[in-house]
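Then we have subunit A:
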Amino acid sequence: MASAVHLDGITKRFPGVVANDDVDLEVERGTVHALLGENGAGKTTLMNVLYGLYEPTSGEVRLDGEPQAFRSPRDAIDAGIGMIHQHFMLVDPMTVTENITLGNEPRKWGGLAVDRAGAREAVVELADRYGFDVDPDARIEDVSVGEQQRVEILKALYRGADVLILDEPTAVLTPQEVDELFDVLDELTAQGKTIIFITHKLGEAMRAADDITVLRDGEKVGAVDANATSQEELAELMVGREVLLDVDHGAADAGDVVAAVSDVVVEDDRDVRAVDGVSFEVRAGEVFGIAGVDGNGQSELVEAVTGLQEVDAGEIRFRGEDVTSTSRRERIDSGMAYIPEDRQERGLVMEFDLVENGLLGSQHGREFAPNGRIDWGDTRAHADAIIDEYDVRPPNADAEAHSLSGGNQQKFIVGREFERDPELVVASHPTRGVDVGSIEFIHERLLELRQQGVAILLVSSKLEEVQGLSDRLAVVYEGEFIDVVDPDETTEEELGLLMAGERPGDGDGGGGGFETASEAEPAPSTNADAADGEEA
Partner candidate 1 sequence: MASDFDRRRFIKAASAAGLVGLAGCSGGPSDGENSSDGSDGSDGSDGSDGSDGSDGESGPAANIGMVYATGGLGDGSFNDQAQQGALQAEEELGISFRESQPDEVSQFSTFQQQFAESSDPNYDLVCCIGFLQADSLTDTASSYPDQDFMIVDSAVDADNVASYVFQEHEGSYLAGLMASLLTTRSFSVGAGSTTGDSTNVGFVGGVESDLIQKFQAGFESGVSAGSDDIDVSVNYTGSFNDPAAGREAANAMYNSGADIVYHAAGNTGTGVFQAAQEQGRFAIGVDRDQSVTRPDYADVILASMVKRVDTAVYNAIDATVDDEFPGGSNVALGLDSDGVELVFGDQLGSEIPQEILDEVATAREDIIAGDTDVPSEP
Partner candidate 2 sequence: MSPADRARKALSRLVEASATERILISSAALVLSVLIGAVLVLVAGRMTSCTAGEAVYYFGTGFCYDPVVVFDRLFLGALGDPLSGGWSPNGQFAITLRETTLLLFTGLSVALAFRAGIFNIGTQGQMVVGALATALGVLWASAFVSGLVGTVVLIPFGLLVGSVFGGLYGAIPGVLKAYADANEVITTIMLNFVATGVALYLVSGVFKDPNSAANQTVPLPEFAQFPSLFFGARQDFSIVALGFGLVAIAALYYVLEHTAFGYDVRTSGVQPEAAEYGGVDSKRTIVASLALSGALAGIAGAMYVMMILGTFQTGIPDYGFDGITVSILAGNNPLGVGVAALLFGVLKSGTTVVQFATDVPPQLVGVLRGLIILFVAMPEFFRLLAKGLPGQWSESEAVATDGGVAVDQGGETDE
């Protein structure tokens, strides 16, 4: 019998880039197939071809043996393909039902009106069939990320999808939500659906998939049976060489307290407490890590420390001084460097060249702009030095930031921030979306700074990163520190439970346990303080 999905020799070229080069992919009906590869390996492009968003430059798409010529997602949808994008394709102000039925609304009165009752009924019925827990009347912007993902899957099923493509479905989920997702996938395949999911996480691929296809640099480098492979084999296929992401950083030689955060509360735009009474200290020469699933207040906390977000309560001290309400500029000037999580929004001015970007944050400093007049000569020399020192490619200070790859953009930011001679470096997801080589480079540099006695506050959702680099590690959940641990003494599983909000000593709680945890025990901040004391 022919495969449910067969991509045959797909090549997709963009101007100057070959995103897919003669890639084959075969997926059996009723199985879960993982498409594994590093960022930039061409996984999403390949799936966009399957989904009709791109037409392949050459090659063929076959479903159940039938050649297909998709010209648009509509064709793909009609052929029974559904795609769950990494960034959900949901309309925030609309309800779950409206989103699921968007584009295929049941009509009444000869099409003059949407049959709203019918639509709701259909959604409820569909959710029941697959055992999904969704509220059909809730607005998307008000429901959890996990629920949004279920809505996406329901949307595809509503359109009669037999083949579901999931793009990095676990990136935004807690480990427990990931488990739930994989249960859902099992239920779907049991009912005859075919699943393809894109990931760069080896463990997930092995755990959830039946078969794995590995891409690297736009080429297919292997197709393996998930039950007959090893992490090492997959890693080597993915990266092309052996990788060691675990960094041995030696013992911390912590000095004086550089930054101290006490009982800080930050409210977001909707007056919801994003950071809810967090306290910690960062000392010279140590890396203080914060782990947690994205969206648990890390961003707000970091922006509060760096002066980009107003603090609603509590105090932030830097070098012994109260900086709680000082401006961003004052904090930069006093020696606080910040590698922002979103380099394209915050860290670089995309339309500026590197010379101008090298000045960002120092434009009022005496070094490059004495008396408010910018010395472009010095500024250029500075940019050249960063480019040289941090191996930014292409080594051209006149290149505009948007023309650089993500990794090189990040290296430039890291270089600029490190060259400030900071006393504190706040690094937020410093290696997100960066190639492996650059990751190693950035990690080394961070540890070098630590060795020089700089205090480092590191936030990352990559467990292996925070675990590997930090001297002390706090886990944040819903704006509170669940615990502060010694990363070397804590297992990944323990961290996972903490990240899911399960407090240490909460006893054995299953899936339902951690949901109640935060409500049951509303005295978090002392926790972190205590842990702080121990570590110091």
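A word on the picks: all candidates are chains of the complex that A comes from, given by their letters.
What we mean here is this: a residue touches a chain if its C-beta (ideal position, glycine included) is under 8 Å from a C-beta of that chain, and two chains touch if they have at least 3 such contacts; residues count from 1.
Keep in mind the model is a prediction, meaning the values are calculated, not measured.
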{"item": "Touching candidate - 1 or 2 - for subunit A as found in this complex", "value": "2"}
{"item": "In the complex with candidate 2, residue positions of subunit A that touch it", "value": "14-16, 19, 37, 39-45, 48, 53-54, 86-87, 167-168, 171, 198, 308, 327-329, 332-333, 338, 340-352, 356, 359-361, 363-364, 369, 372-374, 376, 406, 432-434"}
